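All protein chains but one are shown in place.
Coming up: chain A.
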Amino acid sequence: MGLTLTKAADWLDNSKLDFSPSNQIILTDILKAVDGYSKNNPIGGKMKFSEPLVWDSTLKFEDFKKTERFPETESENTLQLDELLTVTKQESEVAHVECHSFDMLQLVLDACRSKKTAEVRACLEGNSDPVSKILGNRYACNTEDDVEFYKQAEEDLQGEDITYEEFETKKVVLKMAMEFHNLDVRMLRSVQGLMSKDSRLSPRLVEAEFDCLKELSGSEDEQPLRDIEPVPCYVHVFSNGYRAPNFRQLQGDIAYFLVYLKDTDVICVTAGTKGWFVNKGYSKDTNDVDFERRSDLYGSLFALLRERSRHFRERTSRKSGDGETAADEAADGAEKPDQEGDADQQAAREEAEERKKDPTLRWVSLGTSEQQSQERRSARQPQSAAAAAQQSDESDSESGTDEEEDAVERRHESNADLPSEYWQIGKFVRYLKGGNQTSTIISLCALRDFQLNTEVCQLAIRDVGGLEVLLNLLETEENRCKIGSLKILKEISQNPQIRRAIADLGGLQTLVNILKEPSKDLKCLAAETIANVAKFRRARRIVRQHGGIRKLVSLLDCPALNGPTSPEIERDIEVARCGALALWSLSNSTKNKRAMKRAGVIPLLGKLLKSRHEDMLIPVVGTLQECASEPDYRVAIRTEGMVEDLVKNLKSDNAELQMHCASTIFKCAEEEETRDLVRSYDGLEPMCSMSSKNIRKFQELNVIEKLVRLLSDQPEEVLVNVVGALGEMAAEKENRHAIRKAGGIGPLVQLLTGTNQALLVNTTRAVGRCAQEKENMAIIDRMDGVRLLWSLLKNPNPEVQASAAYAICPCIDNVNDAGEMVRSYVGGLELIVHLLRSDNIKVLAAICAAVASIAKDEENLAVLTDHGVIPLLAGLTRTQDEELKRHLSEAIACCCAWGNNRIVFGKEGAVAPLVSYLRVKDPKVHRSTARALHELSRHPDNCITMHECGVVRHLLGLVGSDDEALQLAASGCIANIRRLAMANEKSRQSSKARGGGNGGANGKAVAAK
């Protein structure tokens, strides 16, 4: 009692007790102890206090007089009873009480009737350490620990030469001291209980509640709120978990959220250490929050929203059943011992009873409230922390979507309908049980022969009690039996109902234990089975609680990954792969992610990421993908150098792997440094060009608009990346339109006037790609973008030259009256021809592409020819570069259209190398080469050269191609050769008639036909 009064009670400055709830509890407790004390302990009641308790009563002197317990006395102003109680009248009728025993105290209290508490308060205010007054100074409240107290008690009793009576008195005193002590402990407990209710919020609690509400939100009527999001200007989470800016953290603010309610509009709430409240709102214009408080404080956002929104209240209370609702519990953080004990059962019961309703939602809503109350309690009560942690596991917050918790049961109604598999499987399961390990192995092998991937067999095994037997086998000593059993379990656990049954039978615990076995086969199979079973939340939790995560993570430690292989190393790799598979399944839940991190999964994943095996990479990257939702992991992925490997795997042929890599990078790209890394490893190109899914994702994210907005007023280094990204995005038609709609064309064209080489390369590419759309081209033309591109051909940097030349091609193809435009550039065509003398293959290829586009206009072709383009092109035909081959043959095809260019090509020796182009593998080269050959074959001399080079065989092959343009060109070329042969045949016959003639060379062609 003494300790409570000094430490726990709230005293005001004037040594009065504050009217606080905790004081109220203390007072009530003391009153309970004192009131009726003398009745229950007659001896103690009579004992005289060592000093009287003295205080000014709340009662008037007259009230005491009325009780009629006092004998008549002579004094008007004093009442006295047995010298144990003295009441004196003071000024203004206040009664001053001097009390010497509990009996008398009782008397005073009786006089107070309903105002007993107030009297106790007054008494305590007058006697701040009542215990020492009652029992003597040695029991003053300086004893903070029990040991001291007991020592005193012992001393008391061991005093020498005490009489029996003295001893008896001491016993009474001690007994009373004990009682006071117990009262003290009791009161401290209740005060503590009270205090734990109004504990402070922590960022973790805030985020947990936010996550939960986020999951509850949606447009469905069922869902209690539409959406919740952090206020846009304070999205970033600082390392201490706060979202609020530093200067507001000092005020106790943790985070700000916008809550979109169903029935009222948006409210902006602040989460502070003291609680949740509505602030004055978020303004889009200033992009800032008015932090002032505009509502009461609430212990939780749940409570706040329940107060604010009827819809929210209805939707949240309906789910947690009648009586005390879950949200209420969260709101007051009430400690209801029986309820918390039942939480598990309650959840289980609800799950069982109301399967038809949406279970996920209910679980979550129930979960949060519990989590909060639990965590809050554990903050104040370390001793119950373990229990709380256990409990709060109930409310494991999940990141991903869970599989349907209730798989539909399809039971067969009567035995007659059972498929034959049931009987056979039943028989084998019997042999499984009723024999030694040899018969067990045989039965297991026999079971493996069934179609274990069909539901009929899966359920048959379960229904004949096979699962129990299989799981029991796992507990035996026989490795072969375990392996056989696991092989079956691994297959049938692909069925959700089987998974559930395995978990219900306690199979996960066994599986986790098997991970400890030395046999690698067992480790692999157990991990794979866990990977299958842990597809639902409860299973994941069980695995974690039984220490499975640490064991699985240790499986990943695979010494030799890409070195020379031996069967042993293969087995190690397989173990790691299975471990990764299991972790992939487990990483669906936040708690598991944290547990995995603690178990040191990150460096191991980083190591495995360097593997060359796709079947290893997929689970590893899959796990990373799940985990990248946690900021810790994102940082780790960057710092452990995993970005490079992720980008490398983006270029893999495996679509699944690509998808996981891309998704991981997406998640990680929230961090600026990671974005830079991705770029520096050339990750953008494969990302953007990879799949339509990504593009959709980009569109969802409004990436283009954001990028376009960045085009202005940014330092050049940023621009390089922004434009680079836009360039990659522009590879897709939809994105090209999106860029225009976002107003990106103009700024891009303006950037062409810059000087930064890297920026120019990216810009020209972006502009070139955008120019593939007529609408875009119109804008570029209006801004005279083509002239700018053209002038970049004079840039000293060959990369810029090449990129500009490539960009020019689609411009010419898509602009109206391209010929006129090109001619208007003074010296433009001359420049192009000049560049064909460049040393740089890339430039040459690009210029060839440009020539092909320009030459489509006859007049320009004529000018090009005058500048001597034909011999230059012909001179390039000996190249080995496929890119150049492609564009070169395209250019030759286009240039044939003018004058005697065809003949010149032939004379310059361009035909034979062209024929050899047909031997390369690239179909694009084939197509342009076939076109060129077709054009060239219109001249007989060329036909002869081609034929001598054996072109027909290649062309005949190409005629069978799927590509129509290629077919056409190839067949056209063959037709020309054939026609020439026919003509020759004719002329030879006629020249025979004339006796000799020019049959010679041309005749050979005919012979071949």
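By our rule, a residue touches a chain if its C-beta (ideal position, glycine included) is under 8 Å from a C-beta of that chain, and two chains touch if they have at least 3 such contacts; residues count from 1.
Heads up, the rule we're going with is that contacts and distances are computed from a predicted model.
**Student:** Which one, "Cdc23 domain-containing protein", "Origin recognition complex subunit 5", "Cullin family profile domain-containing protein" or "EF-hand domain-containing protein", is the UniProt name for the chain you do not see?
**Tutor:** "EF-hand domain-containing protein"
**Student:** In the complete assembly, which of A:V191, A:L444 or A:L751 touches the absent chain?
**Tutor:** A:L444
**Student:** Among A:D10, A:D211, A:D615 or A:E644, choose the residue that contacts the chain missing from this document, as touch is defined above.
**Tutor:** A:D615
**Student:** With the full complex in mind, choose from A:P42, A:P232, A:G435 or A:G868 the residue touching the hidden chain.
**Tutor:** A:G435
**Student:** Out of A:K171, A:R204, A:K427 or A:R598, which touches the unshown chain?
**Tutor:** Residue touching the chain left out of view: A:K427.
**Student:** Which one touches the absent chain: A:L5, A:A122, A:I573 or A:L624?
**Tutor:** Answering carefully, the residue with contact to the hidden chain is A:I573.
**Student:** Among A:Q24, A:Q249, A:N479 or A:S987, single out the residue that touches the unshown chain.
**Tutor:** A:N479
**Student:** Quickly run down the residues of chain A that touch the omitted chain.
**Tutor:** Here the touching residues of chain A are 427, 430-431, 433-439, 441-446, 448-449, 477-480, 483-484, 487, 518-521, 524-525, 565, 567-568, 570-571, 573-574, 613, 615.
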